[in-house]
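Scroll down for the structure; my scribbles are underneath it.
Omission of a single protein chain aside, the complex is shown with its protein chains in their original locations.
Then we have chain A:
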Amino acid sequence: MSSLSMSTEVPVKKETKDHVNKSVVYDTKNLNLWYGDNHALKNINLPMHENEVTAIIGPSGCGKSTYIKTLNRMVELVQDVSISGEILYRDKNIFDKNYRVEELRTRVGMVFQKPNPFPKSIFDNIAYGPRIHGIKDKKILKEIVEKSLRGAAIWDEVKDRLQENAYGLSGGQQQRLCIARCLAIEPDVLLMDEPTSALDPKSTLKVEELIKELKENYSIIIVTHNMQQAARISDKTAFFLNGEVIEYDDTDIIFSTPSDKRTEDYITGRFG
């Protein structure tokens, strides 16, 4: 479905890229979230733009994971969660009664902190998404698997062992496999929750390179504890503290001239 629309969109995208105002993918409005009585997200307002990498930073427990899991409504798997406010994804409120959460998650891929491949072969891991969405043709599946693995820069490492169990891969390879698994359903947005925190520096660099490449075609929202990483790969940065967004701006500005004292304290390592 996307290959067709992509080819027509490319020139348009190039044009908008040079403009300051790209189209908004996700727009969060007055979002509040409670785990039981714990007010974990407080009145969040954040617009996120197409073909940008948005980094979410902040000290442990400030609600970064909660927020990113709210964007694909994964947070609702937790018991006793209540939510108010709106999140508009492509102008539709994802909390609407008749909004289909499966549809949202098909458009919005998620990469988790810990690599979580299925205990299946590498091929079946990548083919999982397309299969559940009804693609059965072996030839098409093969093409998707190759394209996704190439997209996640892991094809050369695994092309000879597609039928082997994914658990035989190293942690860094597993994480790129998980990214490839997301790419296989051709999402619009990629959500990443500390995708490199379980990886060594070399694998981290590879994943970072990958993220920079992926941003050409996807909008990426990434949670990270690594300030350098945020500075290296993101276009916008949001600083969370105690469930609130303290500051949201271009990454350059956040890391050079933040307007809030608390942001400055955090990124210079004075707390958190």
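Going forward, contacts are C-beta pairs under 8 Å (C-beta built on N, C-alpha and C of every residue); 3 or more make two chains touch, one makes a residue touch a chain; residues count from 1.
Note that in this section contacts and distances are computed from a predicted model.
Here one chain is missing from view; checked against "(2Fe-2S)-binding domain-containing protein", "Elongation factor 4", "2-oxoglutarate ferredoxin oxidoreductase subunit alpha" or "Phosphate transport system permease protein PstA", UniProt names that protein "Phosphate transport system permease protein PstA".
Only one residue from A:Trp34, A:Phe95, A:Phe118 or A:Trp155 touches the chain missing from this view: A:Phe118. The omitted chain makes contact with just one of the residues A:Met74, A:Ile122, A:Leu169 or A:Ala231: A:Met74. Touch with the chain omitted from the figure is made, among A:Ile185, A:Leu199, A:Ile221 or A:Ile267, by A:Ile185. Screening A:Ser23, A:Asn165, A:Asn226 or A:Asn242 against the full complex identifies A:Asn165 as the residue touching the chain left out.
For chain A, the residues in touch with the chain missing from this view are 72, 74, 77, 79, 102-106, 109-110, 112, 114, 116-119, 128-129, 132-133, 165, 167, 178, 181-182, 185.
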